[in-house]
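Just below is one structure, and these are the notes that go with it.
For this view, one protein chain was removed and the others were kept in their places.
Order as written gives the chain letters A, B and C; numbering starts at 1 within each chain.
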Amino acid sequence: MRVQIDFYSYFKDLTGCARAFAALPPGSTIADLLRHLYVRFPKLAPMQRATLIAVGVEYQKPDYMLQDGDEVALFPPVQGG
Amino acid sequence: MRVQIDFYSYFKDLTGCARAFAALPPGSTIADLLRHLYVRFPKLAPMQRATLIAVGVEYQKPDYMLQDGDEVALFPPVQGG
Amino acid sequence: MKRELVLTTSRIDEATLLEQRTMSRGMGAVVCFVGVVRVDEAGQAIAALEYETFQPMAQHQFARLFDELEKRWPVESVRLVHRLGVVPVNEPSLWVEIIAPHRGEAFAACQFLIDEMKRVVPIWKKPVAYTSLTTPQ
Partner (left out) sequence: MKRELVLTTSRIDEATLLEQRTMSRGMGAVVCFVGVVRVDEAGQAIAALEYETFQPMAQHQFARLFDELEKRWPVESVRLVHRLGVVPVNEPSLWVEIIAPHRGEAFAACQFLIDEMKRVVPIWKKPVAYTSLTTPQ
């Protein structure tokens, strides 16, 4: 299956892109996706504890099971106001 | 000595006047003044526990020693806003 | 700390107060409170509230509260307008604005000022009923 990953704020600078795609085995979770991304974008790895993850417009946890076509967003803590 | 007493809010209705004067022996306290006023204006007496007392523009306690010419204000709890 | 205190029988003009706002470049937070006369006072429909004050004492007590505010928080500006006399339902009786570097201190200072005002500043209100000639809205 294939998921889309959007990066926001300085995560775009760390990855060098705003959007990426990943092909993952069926049944993969967000944790699996992160392992994949940390290899591909090593500068993201140190941010792990300060990374927020959404699928669509909802926050999700690492054990969330991804579906084909999911749009995942990865970003640092929010700072509105 | 002689002090001036101003009443505010519904205390004016209870006393029937906005201002009164009292002649008191030297060394009288606010407590002494109140005893005098509760005889003169008996409808004030039941309000005793909800009465605020100022001399000039400062709140004072019953043991405050009055001076000749003091301007005392008596009023119910304040309700600005 | 800039201080403005207005006790007035005129209508509170929020638009003009907004226009007159100034804040320095180090300030990050404005908290504004508007107290408005509600139609129901203690379960009874009213037409207005009538506010009375003992003005010299009110001014003195507000000055003391402003002093206290300045001691507690790094507030750059406090402006407070309290209307007196008859204030019809749905019109503001109180307008308060606090300007401070950060949100937390602006909210704290604004709430402190209103809480303390309601404890020590000699202002009283009494309901003004609808007369028999007036149809309650």
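Simple rule for what comes next: a contact is a pair of C-beta atoms (placed from the backbone, for glycine too) under 8 Å apart; a residue touches a chain by one contact, two chains touch by 3 or more.
Bear in mind that the values here come from a model prediction, so they are computed numbers and not experimental data.
Q: Counting the whole assembly, list the visible chains that the omitted chain makes contact with.
A: The chain that is not shown is in contact with A, C.
Q: Thinking of the whole complex, not just what is shown, which of C:V37, C:V75 or C:A109 touches the missing chain?
A: The one listed residue touching the chain not shown is C:V37.
Q: Taking the full complex into account, what residues of chain A touch the chain not shown?
A: With respect to the unshown chain, the touching residues of chain A are 6, 8-10, 52, 54, 56-59, 73, 75-76, 78-81.
Q: For chain C, which residues touch the unseen chain?
A: That gives, for chain C, the contact residues 14-15, 18-19, 23, 25-40, 89-90, 101, 103, 106-107, 110-111, 114, 137.
In this text, only the chains that are shown with their structure count from here on.
Q: Comparing centres built from CA atoms, which chain ends up most distant from chain C?
A: A
Q: So what's the Cα centroid distance for chain A and chain B, whole Å?
A: Result: the chain centres lie 72 Å from each other.
Q: Just give me the whole-number Å value for how far the CA centre of chain A lies from that of chain C.
A: Using C-alpha averages as centres, the distance is 49 Å.
Q: Going through chain B residue by residue, note those that touch at least 2 other chains and give them in order.
A: Answer for chain B, listing residues that touch two or more other chains: there are none.
Q: Using the touch definition from the top, which residues of chain C touch two or more other chains?
A: Correct list: empty.
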